[in-house]
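For chain A:
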Amino acid sequence: MTDNIIETRGITKSFGSLKASDDISIDLRAGEIHAIIGPNGAGKSTLIHQICGGLAPDAGQVLLGGQDVTALTTAARARKGLGRTFQISALAMEDSVLENVLLGAMGASGRPWRFWQAIMGDRSLRERAEAALERVGLMDQRHIRTSALSHGQRRQLEVAVALTLDPRAFVMDEPMAGLGAEGSKNLTGFLDGLRAQAPILLVEHDMDAVFALADRISVLVYGRIIATGSVDEIRTNADVREAYLGEEA
Partner candidate 1 sequence: MIRESYLNAALLAGLLAVPLYALVVDEPFTITLATRAAILALAAVGLNIALGWGGLVSFGHAAFFGIGGYSMGILAFHAQNFVPLDLGIMVFDGTKSMPIIWLVAVLASALAALLIGLLSLRTSGVYFIMITLAFAQMFYYFAISWARYGGEDGIPIYVRNDFPGLNTLVPIQFFGICFVALLLALWLNARLVASPFGLALNAARQVPVRVQTVGLDPTRLKLVAFVMSGAITGLAGALFADLNRFVSPSMFSWHLSGELIVLIILGGVGRLMGPVLGAVMFVALEHWLGGLTTHWHIALGAILLGVVLFARGGLIGLLCGPRGQT
Partner candidate 2 sequence: MSTILIIEQVLNGLQSGVMLFLMAAGLTLIFGVMGLINLAHGSLYMVGAFAAAAVAGVTGSFLLALLAALAAAAAAGVLVETLVIRRLYAADHLDQVLATFALILIFSEGTRLIFGSFPLYLDIPSWLSGPVTLPGGIQYPLYRLALIGAGLAVALALWVLIERTRIGIQIRAGENDREMIAALGVDISKLYTLVFALGAALAGLAGALVGAIQSVQVGMGEPVLILAFVTIVIGGIGSIKGAFVGAILVGLTQTLGSVFLPVLFRLFLEPATAMSLGASLANMAVYILMSLVLIFRPAGLMGARA
């Protein structure tokens, strides 16, 4: 056994002549928040897709709890404990807020093949779903149509759906995107407490949030990890300053 909840080993992915992932090896350890930063087009989304499924690497492996999951589907990886949130909210907009978290709770229960019983009458699913809503502060909105939520509330709901899965690790793709200063601050506080439950692989553009939260930071530039280290190490790293901030060292 290893401490690495998520680990990638030499992931490589090319689109034509473009190397979107170039021999990427990173890991996520228990109890930490590991942030991945990099300029636009650095290959962050491509990396997330390969970790969560949906995009197969040309070479390399993805491990979850020490187990090779490279060949598994997105759904199978989710069942193995990967809780993901999307940069652009992927929610059932026609459904209510509660129904969206119920979907997560049902997925976690692994029992979707019930055709006759009313889902609203399933107490255990409902409790699990409502607990998640309670934690992100959306309980009062539970009967609202999801499309009526504000942008910030949709971000919260994204996190709530991931919570219902009770995952071994979270993979969050720019959860702060589009949140105001207030919203970012609240979510930062929430994620700070969440790491005790499960570690978070965090892709984020909001540097204040990254520097406030991350135990470790990896910097991705042109498909390659150019540095991994603590906040202070990354702040002072010459390569990072040059590549990421465009400063001459």
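Rule of thumb we're sticking to: a residue touches a chain if its C-beta (ideal position, glycine included) is under 8 Å from a C-beta of that chain, and two chains touch if they have at least 3 such contacts; residues count from 1.
Selection rule, in plain terms: all candidates are chains of the complex that A comes from, given by their letters.
As the structure is a prediction and not an experimental result, all values here were calculated from the model.
Visitor: Sticking to the defined contact criterion, which numbered candidate from 1 or 2 is in contact with chain A in this complex?
Guide: 1
Visitor: Along chain A, where are the residues that touch candidate 1 in the complex?
Guide: Those residues of chain A that touch candidate 1 are 52-54, 73-76, 78-79, 82, 84, 86, 90-96, 98-100, 102-104, 106-108, 110-120, 122, 125, 143, 145, 161, 164-165.
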